[in-house]
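Input: one structure, supplied below.
What you see is part of a larger complex, with each chain still in position.
Chain nomenclature is as follows: A, B and C, assigned in order of appearance, with residue numbering initiated at 1 for each chain independently.
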Amino acid sequence: MGYTAAIAGASGYAGGELLRLLLDHPEIEVGAVTAGGNAGTPLIEHQPHLRPLADRILAPTTVEELRGHDVVYLALPHGQSAEIAEQLGDDVLVVDCGADFRLTDAATWERFYGTPHAGTWPYGLPELPGQRERLTEAHRIAVPGCHVTVATLGLFPGLAEQLVEPDLTVVAVTGTSGAGKAPKPHLVGSEVMGALSPYGVGGKHRHNPEIIQNLTAVAGQSVSLSFTPVLAPLPRGILSTCTAPLAPGVTADQVRAAYEATYADEPFVDVLPEGTWPNTAMTLAANTTAVQVTVDPDAGRMVAVAALDNLTKGTAGGALQSTNLALGLPEATGLPRTAVAP
Amino acid sequence: MGYTAAIAGASGYAGGELLRLLLDHPEIEVGAVTAGGNAGTPLIEHQPHLRPLADRILAPTTVEELRGHDVVYLALPHGQSAEIAEQLGDDVLVVDCGADFRLTDAATWERFYGTPHAGTWPYGLPELPGQRERLTEAHRIAVPGCHVTVATLGLFPGLAEQLVEPDLTVVAVTGTSGAGKAPKPHLVGSEVMGALSPYGVGGKHRHNPEIIQNLTAVAGQSVSLSFTPVLAPLPRGILSTCTAPLAPGVTADQVRAAYEATYADEPFVDVLPEGTWPNTAMTLAANTTAVQVTVDPDAGRMVAVAALDNLTKGTAGGALQSTNLALGLPEATGLPRTAVAP
Amino acid sequence: MGYTAAIAGASGYAGGELLRLLLDHPEIEVGAVTAGGNAGTPLIEHQPHLRPLADRILAPTTVEELRGHDVVYLALPHGQSAEIAEQLGDDVLVVDCGADFRLTDAATWERFYGTPHAGTWPYGLPELPGQRERLTEAHRIAVPGCHVTVATLGLFPGLAEQLVEPDLTVVAVTGTSGAGKAPKPHLVGSEVMGALSPYGVGGKHRHNPEIIQNLTAVAGQSVSLSFTPVLAPLPRGILSTCTAPLAPGVTADQVRAAYEATYADEPFVDVLPEGTWPNTAMTLAANTTAVQVTVDPDAGRMVAVAALDNLTKGTAGGALQSTNLALGLPEATGLPRTAVAP
């Protein structure tokens, strides 16, 4: 084990998934595990699936506890990362699974989050053009939002090659773990099972501007996005259906070729064989994204569908993938490509 | 009880829901219950939830068994309805829950269903302009497809008043009962639970042309539709997210006003209070559709969301609603407006 | 409508189910709907499935609001019913869906609930020997616990006729709605879906002494009970597997005959055909209990399985059934025998 990592926010879902993956990572050892209100209690009470950490007690989330590790993962409510990160030197790799450093535009941040903008860190989505290289030199990483990863991977090849008009609609069906572990009335099991419900409709979801930010950069022009997330009764998984008008003269073959070429060498994005569509079950607990694309000739639209596990590739796995790059390790180190099914 | 009804296809999900509702209908008595391969077996083996019919044996689906009722419901695989209907006189109300008589255009039928077009019957969606009146005189009724009902109700007020451009995208998340009771590998519980998967992507779903047919008529111009259904782990319910570009100069207030006005007197469509979004759980086992609409000013789009129970308002309840009209009964007779939750 | 009813605790699951059933009851009209912390908010915010009550505002749970109705339903946390009931005259039928007046033994009450015993009311399980008659004269009714109804109905015919030894084991698998609507960490959807977990193991569940109380009375001797509830991922339903050693010389035929005879005239208990086993789906949203019994000759045990919907027959439907008796109405008035499936 060459490195040690501390996890702040270890009692939540993102923290739990980071720990699950780190336990299988050959080069990074789990160091401090910290929490806010749960500090002082056994980690196993909150993460009973992490038996190998049954003897760990949650420390309070303080700079003192986090200091002294090679990597510090922050899985905290937004607004808490900046103060901690400032006190950790540039020799520490700080990976923020929260939103604080994702957006580049301060006004957009303030509009969607209602607090002052903390800044912008290198963006942890290695699949974006040029981003892998940037991450190899990073000592700070902002992990993308889960809906953002799946929508970006679903759409950017079409936009990058100008195969579609930048007038996008995305409907993302998602499991409940993205909403976190804090008990809220609408997340109670009796309410969730047997129910489908949208949220953040009409451009109000905080992942909306982040998707636009990514795709504008790739498209080289401003993009319009209608994004609607829908809560469905399963713990993990996002399936994102993404459409855009085909650019004039573009063929279905061109679209498929663009997706296949873009992802040919990507270790964690699988363009499925023609006719096979992504299913979240293909990706459960794996760091993979399943993608398929087609053209609806009657509607004159490209339809791309992407699926991933919001906690793995959508959060903790994505964080480790970027970590590997920043540490100079092979990008796929310790990251599962095999999912759990059924 | 003024009327009697026979149900062909009584061992399936649509047949079961028809029976469930008819058992509570004060004016229609359940007569013959018939089936194909299940003929000769007790109904209760296939519909164990219908205790009041515990003594019924399924008869074979023949004209002889169906004749002699005031209403005949056909819940059969497509292609089987025409032959039966031809042999039932015009004094019998025949209500087809299948697809055979929904489409008006023979070429479209043949493209999507691959068989010769059987014809077109009065369309059982009373909420469409002028349709309620037509149904009061019908002796044949084609019940809409479940995805069609929800998408049509979600979109038509905006189109009817030219508030949006006819360039539509619909993503409809749906439970599994719409796929029927026949066991297929991808519908096995182990595969379905914990999974989200799209199907019929790229304009291939058979409900696609039917939605277009409805909305073209309402819009008075040709419409373009990108329709993607997504299977989710729940037995009942469809939540349909429908977007279209706002027409120039249209405001959010105009859009809301149009939806509210359109549905003000509808007994089975509820435009929810502003800020409340439809959830399929609101409609479980009820004949209601919950609708909400907003405008995304950044995307320049209207976003409407509609939810219903695919077996109730989406199939059997819708069939009874049209039946009531055709029989001259109050439209809401025997139809639940109260859902089952949680 | 001959009668009016007030519901205290109308924003919870039991209250919601009472309202759902009352909306279909031909003789009882919904009067005041009251709540604790939710008073002043629209009922529809908490019970979005009850569209016909969309205009109701929750009143505070006070005697003033509840007074003036023929029936008052109390669906409150335990400990709150006595004070209210005392202030309502004997001309009001008070039906307590909570636990306060179920147990006859004060010491047992105090051991399991930790508060002083409030007293004992007529017990709302008409199927128990002699109980139907007692309820016709009641003006106070204690509705049984949901686990208690199912276990009692599953076991008492065998005990009443001394066909089994009074050494009982019951494992009851249950949906989540019995735990109520208040958000708690272990009831969050992400935790509940995909999980099976026991609770109250080792005789600690509060329904334990209530089951014993019922079965001791029926058996005419003291009974021993090992009761284990298991939480499973579904909103509604309890399936209770009940076993006891066969008494010497008793045959399988005798056991079946006893169950069939006991329930032959019961409107809401169905002994299924031999070889068919109860499934909670048979009873969803209905007031029915499905029962089956067999003998395991190798183990020398009777095995009875009973299923019901914990909110319907297990709580609100059972409450209405007893209400009907106390009001002198036909026992089955307004109570569904048809379930919702799939």
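Convention: contacts are C-beta pairs under 8 Å (C-beta built on N, C-alpha and C of every residue); 3 or more make two chains touch, one makes a residue touch a chain.
Here the structure is a predicted model, which is why all the values come from computation and not from measurement.
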(request) Quick one: how many copies does the complete complex have, if 3 are shown in place? (result) 4
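Simple rule for what comes next: only the chains that are shown with their structure count from here on.
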(message) Same or different interface residues for chain A and chain C, judged by whether over half of the residue numbers are used by both?
(response) same
(message) Between chain B and chain C, how many degrees of rotation does a Cα superposition need? Round to steps of 5.
(response) 180
(message) Please tell me the distance, in whole Å, between the geometric centres of chain B and chain C computed from their C-alpha atoms.
(response) 35
(message) As a quick test, compute the distance in whole Å between the mean CA positions of chain A and chain C.
(response) 45
(request) Any chance you could list the residues of chain A touching two or more other chains? (result) 190-191, 193-194, 233-235
(message) Looking at the complex, which residues from chain A come into contact with chain B?
(response) 167, 169, 171, 173, 190-191, 193-199, 201-203, 208, 224-226, 228, 230, 232-239, 241, 243, 245, 277-281, 284, 292, 294-301, 303, 305, 307, 342
(request) Mind listing the chain A positions that touch chain C in their complex? (result) 13, 175-177, 179, 181, 183-185, 187-194, 233-235
(request) Provide the residue numbers of chain B that touch chain C in the complex, in ascending order. (result) 13, 16, 20, 23-24, 47-52, 54, 177, 181, 193-194, 235-236, 270, 276, 279, 281-286, 288, 337-342
